[in-house]
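Here it is: the structure, laid out below.
With one protein chain held back, the other chains of the complex are shown just where they sit.
Chain IDs A, B and C follow the sequence of writing; residue 1 opens each chain.
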Amino acid sequence: MKINKIGVLTSGGDSPGMNAAIRAVVRTCAYHNIECIGIYRGFQGMIEGDFKEMGPRSVNNIVNKGGTILKSARSKDFMHYEGRKKAFENLQNVGVNALVIIGGDGSFTGAEIFNKEFGFPIMGIPGTIDNDIYGTSHTLGYDTALNTVVECIDKIRDTASSHNRLFFVEVMGRDAGHIALNAGIGAGAEEILIPEEDLGLDRLIESLERSKKNGKTSSIVVVSEGDKTTGKNVFELKEYVEANLPEYDVRVSVLGHMQRGGSPSCFDRVLASRMGVKAVESLLEGKSNYMVGLLNDKMELTPLEQAIKGSCEIDKELLRVSDITSI
Amino acid sequence: MKINKIGVLTSGGDSPGMNAAIRAVVRTCAYHNIECIGIYRGFQGMIEGDFKEMGPRSVNNIVNKGGTILKSARSKDFMHYEGRKKAFENLQNVGVNALVIIGGDGSFTGAEIFNKEFGFPIMGIPGTIDNDIYGTSHTLGYDTALNTVVECIDKIRDTASSHNRLFFVEVMGRDAGHIALNAGIGAGAEEILIPEEDLGLDRLIESLERSKKNGKTSSIVVVSEGDKTTGKNVFELKEYVEANLPEYDVRVSVLGHMQRGGSPSCFDRVLASRMGVKAVESLLEGKSNYMVGLLNDKMELTPLEQAIKGSCEIDKELLRVSDITSI
Amino acid sequence: MKINKIGVLTSGGDSPGMNAAIRAVVRTCAYHNIECIGIYRGFQGMIEGDFKEMGPRSVNNIVNKGGTILKSARSKDFMHYEGRKKAFENLQNVGVNALVIIGGDGSFTGAEIFNKEFGFPIMGIPGTIDNDIYGTSHTLGYDTALNTVVECIDKIRDTASSHNRLFFVEVMGRDAGHIALNAGIGAGAEEILIPEEDLGLDRLIESLERSKKNGKTSSIVVVSEGDKTTGKNVFELKEYVEANLPEYDVRVSVLGHMQRGGSPSCFDRVLASRMGVKAVESLLEGKSNYMVGLLNDKMELTPLEQAIKGSCEIDKELLRVSDITSI
Partner (left out) sequence: MKINKIGVLTSGGDSPGMNAAIRAVVRTCAYHNIECIGIYRGFQGMIEGDFKEMGPRSVNNIVNKGGTILKSARSKDFMHYEGRKKAFENLQNVGVNALVIIGGDGSFTGAEIFNKEFGFPIMGIPGTIDNDIYGTSHTLGYDTALNTVVECIDKIRDTASSHNRLFFVEVMGRDAGHIALNAGIGAGAEEILIPEEDLGLDRLIESLERSKKNGKTSSIVVVSEGDKTTGKNVFELKEYVEANLPEYDVRVSVLGHMQRGGSPSCFDRVLASRMGVKAVESLLEGKSNYMVGLLNDKMELTPLEQAIKGSCEIDKELLRVSDITSI
């Protein structure tokens, strides 16, 4: 079947670069004289028929905007066959015969089921700040989030070093330590607590003791929100350290949702543009059920199923780099 | 007594612009051929004799740095006469015969006692992000903190509007609502909760209901850390709203210590420079026990005692501006 | 005549905060149950009838956007009576019976003529980065431009101090030195060349010589685009200094149009909100032909004629502050 109308949607948590990807999808359609429809609020909007025709001028001046102009939502209705059937009918009614889905693994899981049930051509673009998707070295928004985090920690460091304090800074990343590990190195953190590496409370205390002995007057410990290795959250860590190392004046900062927003970095804008072009052109070549990704600086396709199931490991070399450069 | 050696210190919570003020103090001394000594860690360093000679080149390239190169600390020892006496003797030993103290009202209180006990010439510079000091329209760091807060909320708004969410954002300010009120207007907040104005839970709920009715799909409520008017903190507010307005998807973000850091805004750098010059030249003119401040865009002196006791009210006009522009 | 429909336009060079002012005008109209119309491309759009109804939701999420959603243009047609007559008729046709004009003195001059010819109620909001308008301590966009300039010079300073170089940095400001003077102090410039103060080439050379002698290894000289006091532009200054002080490695940077853009600072957003409210409410109170301004931190009205003719002098104290803090 010839593809002549593509739908694009964003699903799951938003991330910087989603708008740049939408723009690239819309304009690649225009470039190939294909129609394009924006679907609002992810799968939910697909079920509710919340559609809008999109041409190249619909996406003017959004390449640098955070968030997603198509909005995002989690959809309970899409978890049931009736919801998906309704969505399929809506797409058919407006003549959409292929989809680009920008989101994380939850969104891809829904997409894959939809594809299996209705044979609908689908291409995924990995949009999440967490960088936890197999098949791409960088997810969309990850680079921007890293910059947001290091800029925040730079500010915290100003006050930490003015007061000779220790800060526990909690960063996002769900079950993955990518943000914590990279931003921790970038921010010059004393220690980095991530789910993938069992540091343990004892080594943390040792490290902080050594750090004092080495003449450090202030310290930052970056903690991934998903870290369970110490058995304590950031507030409990503060209490534990104050009890065991009374010479430390400890503070906590939970960076929170601002990590998901902001104008995308140049890296994320270029990545989004490349992914959008690749997704549409792959659909036009008759491919389906893949995710577009960046591997060794090139655009590559990974079967959606693999992208969902594959595990995306952290680079162990970076743990060593952190140990050495935080000496 | 002729002043020929001035000591400068930063005390209390650090704020952006403190380094620019130190630079101005040091260079104004050099300009008038007066010696200058930097005192580390506030009053505590004064007691411990933690001093360093400072010339114009000691303060190169710090005008744009957050934090304070002289570090800051709260000193328990300075609360007792023995501590203050030791501090006085240390200053005498190195020939310092006047002080510039950059800090908040707590620091000024200590300074005033010191002045009374030992007749020591003192000039204060109001350095705090909270803008809660009488005798100046702007404290040092306040303008920078406002920019930091609105930039953070801009990022939160990206994700809020992508997901049609309501965010409670807690900002600093101690017992004063200046940061919340101004950053709230600047960030386009739906409502602003500050200690100075009793909004009450009912009006908050009404406002959020009206906001939905007016077609707003996402909202930010800025809450001052010192606000007690609703009887609830941001986490309790989230629960209360979710219970009473189930159509809202609510999130909380506590901006935290990053608000104290960062490179100062141009406004704070210029203010710091003017205050540093004015403080030193006022001491050289024989004045003592004043705080330098900005009033009607001009440098003015206010007796330290007044600066400490006077109350610094919010501008009620701004509450109206917020009500109108958030319609 | 009762005002029941207000038109708003932006005119002349754009400046950060214009969108926040548009938002405030539109929402203040809604607050008072008055209709509001946006006029595109300034006076030219008024002549061409390029209008759009605006309600509170038309200005969602623009408080933090640079530029102007109503666009701006310079209009030759408005310089002739026929053009202005056409504009007047267009306004009458859609029932607009008062105007808020956001722009600089050129725009106000046009506005005043229009008011005289057709008795049309008008209120001005000073929008320009140059801060060269009488009747307000701050024009809209000025504070943001200062921050943009110091951030740029901070970056230039990184490379200047790494290479022991001298940079001439040209900044905007038209015939006024406000940007150069304040950003120069904020950026820690060695010297500041502005139209209002005759420094002269000789003193510049002396200053640079003294600066070397004082042990400075790198220097920034900020030059206002309107400065004629040395008889040389920045490129000629570079040549002159290289010829007379061969020990200096000199570079030039002209910051250019980026100074007009960017997300407005909190200060400019709050100022824009206050000005927008004040402008509409003043019209509703029957006032006309005034400019809204900030004087001593309060909203005040100045007759448009005075705003246009009055001269807005620099603060001479700041020249002294610059001399002292750049020692």
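Everything that follows uses one rule, which is that contacts are C-beta pairs under 8 Å (C-beta built on N, C-alpha and C of every residue); 3 or more make two chains touch, one makes a residue touch a chain.
What you see is a predicted model; the values in this text were computed from it and never measured.
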Shown chains that the omitted chain touches within the full complex: A, C
Which of A:64, A:93 or A:306 contacts the chain that the document leaves out: A:64
Contacting the left-out chain in the complete assembly, out of C:76, C:163, C:298 or C:316: C:163
Option touching the unshown chain, where A:4, A:97 or A:137 are the choices: A:137
Sole residue of A:28, A:68, A:224 or A:302 that reaches the chain not shown, by the stated touch rule: A:28
Hidden-chain contact residue, picked from the options C:253, C:289 or C:302: C:253
Touching residues on subunit A - with respect to the absent chain: 23-24, 27-28, 30-31, 56-57, 60-61, 63-64, 137, 143, 146-147, 149-151, 154, 157, 161, 182-183, 185-188, 214-216, 263, 265-267, 269-270, 273-274, 276-277, 296-297, 299, 315, 317-318, 320-327
Where the missing chain touches subunit C, by residue: 10, 13-14, 16, 18, 65-68, 71-73, 148, 152, 154-164, 167, 251-262
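One rule holds for everything that comes next: only the chains that are shown with their structure count from here on.
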Chain separated most widely from subunit C, comparing mean CA positions: A
Between subunit A and subunit B, centroid-to-centroid distance (C-alpha), Å: 35
Between subunit A and subunit C, centroid-to-centroid distance (C-alpha), Å: 39
Chain centre separation (subunit B, subunit C; CA means) in Å: 28
Where subunit B touches two or more other chains, by residue: 154, 157, 161
